[in-house]
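A single structure is presented below for examination.
Here the complex is missing one protein chain, while the rest keep their positions.
Should a chain be cited, it is by its letter among A, B and C, assigned in written order, with residues numbered from 1 in that chain.
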Amino acid sequence: MFETTVYLDNAASTRMDERVLEAMKPYFFDLYAVATSQFGYSLGIEARDALDTARAQIAGVLGANPEEFVFTSGSTESSNLAIKGVALALGEKKGRHIVISPIEDFPVLHSARALERQGFRVTRVRVDETGRVDLDHLRESITDETILVSVQAANQEIGTLQDVKAIAEICKEKGTLFHTDATHSFLRVPLDVREVPVDLITVSAHTIHGPKGIGGLYVRKGTPIRKWMDGGYQEFDLRPGVENIPGAVGFAKAVELITPEETARIQAMRDRLLERLLNEIPHTVLNGHPVHRLPQNANVSFRFIEGESLLLHLDMRGFAVSTGSACFSRSLEASHVILGIGGNHERAHGSVRFTFGRYNKEEDVDAVVEAVKEVVAELRRISPLGKE
Amino acid sequence: MFETTVYLDNAASTRMDERVLEAMKPYFFDLYAVATSQFGYSLGIEARDALDTARAQIAGVLGANPEEFVFTSGSTESSNLAIKGVALALGEKKGRHIVISPIEDFPVLHSARALERQGFRVTRVRVDETGRVDLDHLRESITDETILVSVQAANQEIGTLQDVKAIAEICKEKGTLFHTDATHSFLRVPLDVREVPVDLITVSAHTIHGPKGIGGLYVRKGTPIRKWMDGGYQEFDLRPGVENIPGAVGFAKAVELITPEETARIQAMRDRLLERLLNEIPHTVLNGHPVHRLPQNANVSFRFIEGESLLLHLDMRGFAVSTGSACFSRSLEASHVILGIGGNHERAHGSVRFTFGRYNKEEDVDAVVEAVKEVVAELRRISPLGKE
Amino acid sequence: MPLPYSAIVMEHFRNPRNVGRIEDADAKGVEGSPACGDMVAVYLKVDPETHVITDIKFESYGCASNIATGSIITELAKGKTIEEAKKLTWKDASEALGGLPPIKVHCSVLAIDGLRAAIENYEEKHGLVKERKPTTVELVKKRLKRVVNPVVGLDIVRSNLVKDVEVKDGVVRVVLDLPEDHQFAAAIKEDIVDKLEPRWDVNEVIVEFTE
Partner (left out) sequence: MPLPYSAIVMEHFRNPRNVGRIEDADAKGVEGSPACGDMVAVYLKVDPETHVITDIKFESYGCASNIATGSIITELAKGKTIEEAKKLTWKDASEALGGLPPIKVHCSVLAIDGLRAAIENYEEKHGLVKERKPTTVELVKKRLKRVVNPVVGLDIVRSNLVKDVEVKDGVVRVVLDLPEDHQFAAAIKEDIVDKLEPRWDVNEVIVEFTE
């Protein structure tokens, strides 16, 4: 068994903050009732109060009203609800066409594919080699039958930020709804629904040092959307099931704990890592956009070597990172993101993602760089490539 | 603010056990990584190991293999996955007919209605006045086009147990799949998939003193079912999304802590309550089956009075119970269960459910009875009914 | 803690005033039924000269807002003439109670209806009834203003839920801009039927949904 000392996969999931658990505890042991209808017993009304307070806090940081935010089990469900819920509401009435980017995370990508199987048409709008959506192509792609555009706020692998405001305005101008998966940018990159005319936003707690198993969907007032999961009448009759109040309260606490100062600290670590990797290891390329990128994300490809081997060597040295190599993925497919921005398989296989969070320390950055340098050199020694 | 001293709504949700939180803690703060593919870093592999162990424990108590159990966000999602997943797999291939009981909980009831809107035919099999399914009618209802029968193991309100084994055998004989929502009977009433040929079972953690926001679905090996929520490849590619490992571990711990002795203790309290209420308060009727009922459930209707008022008076005295009154429900509709077993609106409005759990004390039972007697007498004094 | 009921409502719920029957009542009104889950009976003693309500009692089979409204409305009506008492509204009751949850108008308005029914009963018995008005579309719409849309807390007319109203041969048809499986569809429908079916010239009330 190896001891992992430096965790650099905060995009996958983050360590929960102790203060989050403290906030959750009363809802495990004291206010454990379901949020009853307002005509229920006190315990249920207090539970509802806690839920509403959590909801108001999270909606607040998005500039939204409390009743515009529903809790879900996480961003996967949020994106399913956004896409399929709008399809249920508008598929018959307006049209059966949606637009996504080809580098969306699986929930959006595969929800769109599910709609395709039901006869919807899906346009995958062009992205450039940094992953940014081609706005002209987006504009052209939207027709009278387009019911939804779903483009992520930030990419899960390469960290590229989209111009969400420009996309939202194009959608508004064209009269189509706009959903953005902000799982990775939430609170690290500002997004205010009073300034950006976005209709639906997917967010999650587990990427911001909150609990797993809870996320949410912002739904602008008046957005045509139908319930997708069937059951009881919870969450404004949009998402059924006994409310996960400890989760909601933990989510709100996690939201409260993110500060711009922390994000700046994280970005400084990321900047130093990226600068050293790109300068000190030859045949290393940056994946994603050099400027419009998540502050916590670094993603590079080391030529001539394969990511799983690199990951395993780093793991033996106590560093946890992620790779777009097929051998690492659950589907044994190479990263559709790197391929989607025009990268080849070699670039995907040799890509490594480093994502920072609250618990990373400045002094670890140099240690990571040294370990990566060593391992890349060793794997290149073994490799048949890059030697002529 | 009232102080709730005696919580008798354990069917809605239960207090979490402190030992469950202790089991979960390491996965908040130490093993917080996602369960990576097996070729990930150590932290992810250890996380996967924890998830697999939890899965094996829960599958084990059902007599199932670990790979036959997938985690979900709760029983609502489990039932949606069961019903809609089978519909996706077999709707085109075999037929578009399902059979449910009319007293199913909302997830099954409304999932069936959603399929109806898509052109499926739904037969609601007859139940008798105790809520038990008419097995002959069930047998007649199943046709060559029936892809699924979904009948709950125990009713959420009146606690009636179905003859799950007989239903499963009819389904097997007729060659149709059988799903049962066992949210309320799980571990309180034995169910072993080696003895009962059921194909899909919905279970949840929050009804057995485990965490909210986690549940599961047993899926017998070889059952034709398609992924319903779209996203990543988690949970044998049947349920996507970052795994809620603390939740899964907490669920497994909660499972471990339920004992037959505890269930017997709970049943004894329930028996005493029911006996006294029925004997000492005139015009009181039992809802549900006198014998085939959940050990933790008591449900009675007090004639001439309305449940919300009764609930509120009990709440002021420190007792939390539930009612089938329309005024209590989120939809302002009277309990479809009581109406479904042939009860009238008055019976639904005057129905009160008492459900017991681990933290109830024997000495509280008599206190509840005394409070109920007082309140019923007072409300009957005010009522225009029952006086001639 | 946002309790749905004000302190005054809770006080009247706990200790309702004027509860009971008047055995030799001059008039009696009953609204609702056990089937709809709320029922109120109101009993009156009225001074035959001044038409002042000298005594009033009520009985309630219903929820807290129903009981509290019965309590307050009988308090408000006592000592008033029947003409004055007839003008008492749900708003008057709600204000006197420090607010009532809009979602529960359905239940609380029944107590006001009970009072009105008792007064009508008195008028009928004492030959004070004016000519019976026929049910027109206008009158239906006026009545529908007493049905609340719980989603927004406004009545269903002002919240644009009523898409169409038709009155023909004793059949009233109301079309609502609401899906049939909406959370509150059944409750609103029941409320509409309760408000219109008792009319002397109405045989049937049909409520339709757009989806």
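In the analysis below, a residue touches a chain if its C-beta (ideal position, glycine included) is under 8 Å from a C-beta of that chain, and two chains touch if they have at least 3 such contacts.
Please read all numbers here as calculations on a predicted model, not as lab measurements.
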- [ ] Write out, one label after another, the shown chains that touch the chain missing from the document.
- [x] A, B
Task: Which of B:D30, B:D49 or B:E362 contacts the chain that the document leaves out - done: B:D49
Open item on the list: Looking at the full complex, which residue from A:T183, A:S325 or A:N360 touches the chain that isn't shown here?
Closed with: A:S325
- [ ] Name every residue on chain A in touch with the hidden partner chain.
- [x] 1, 113, 304-306, 308-309, 312, 316, 325-327, 330-334, 344-346, 348-349, 381-385
Task: Hidden partner interface residues of chain B, rising order - done: 38-39, 42, 45-46, 48-49, 52, 233, 237
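By our rule, only the chains that are shown with their structure count from here on.
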TODO: Determine the chain that sits nearest the middle of the structure, using the mean of its CA atoms as its centre.
DONE: B
Open item on the list: Farthest chain from chain B, going by the mean of C-alpha atoms per chain?
Closed with: C
TODO: Mind checking the centre-to-centre distance between chain B and chain C? Centres are C-alpha means, answer in whole Å.
DONE: 38
TODO: Could you put a whole-Å number on the gap between the CA centroids of chain A and chain B?
DONE: 33
Open item on the list: I'd like the Å distance between the centres of chain A and chain C, where a centre is the mean of that chain's Cα atoms.
Closed with: 52
TODO: Could you check chain A for residues that touch two or more other chains and list them?
DONE: 39, 42, 46, 233
Task: Of all residues in chain C, the ones touching two or more other chains - done: 1, 63-64, 103-104, 183
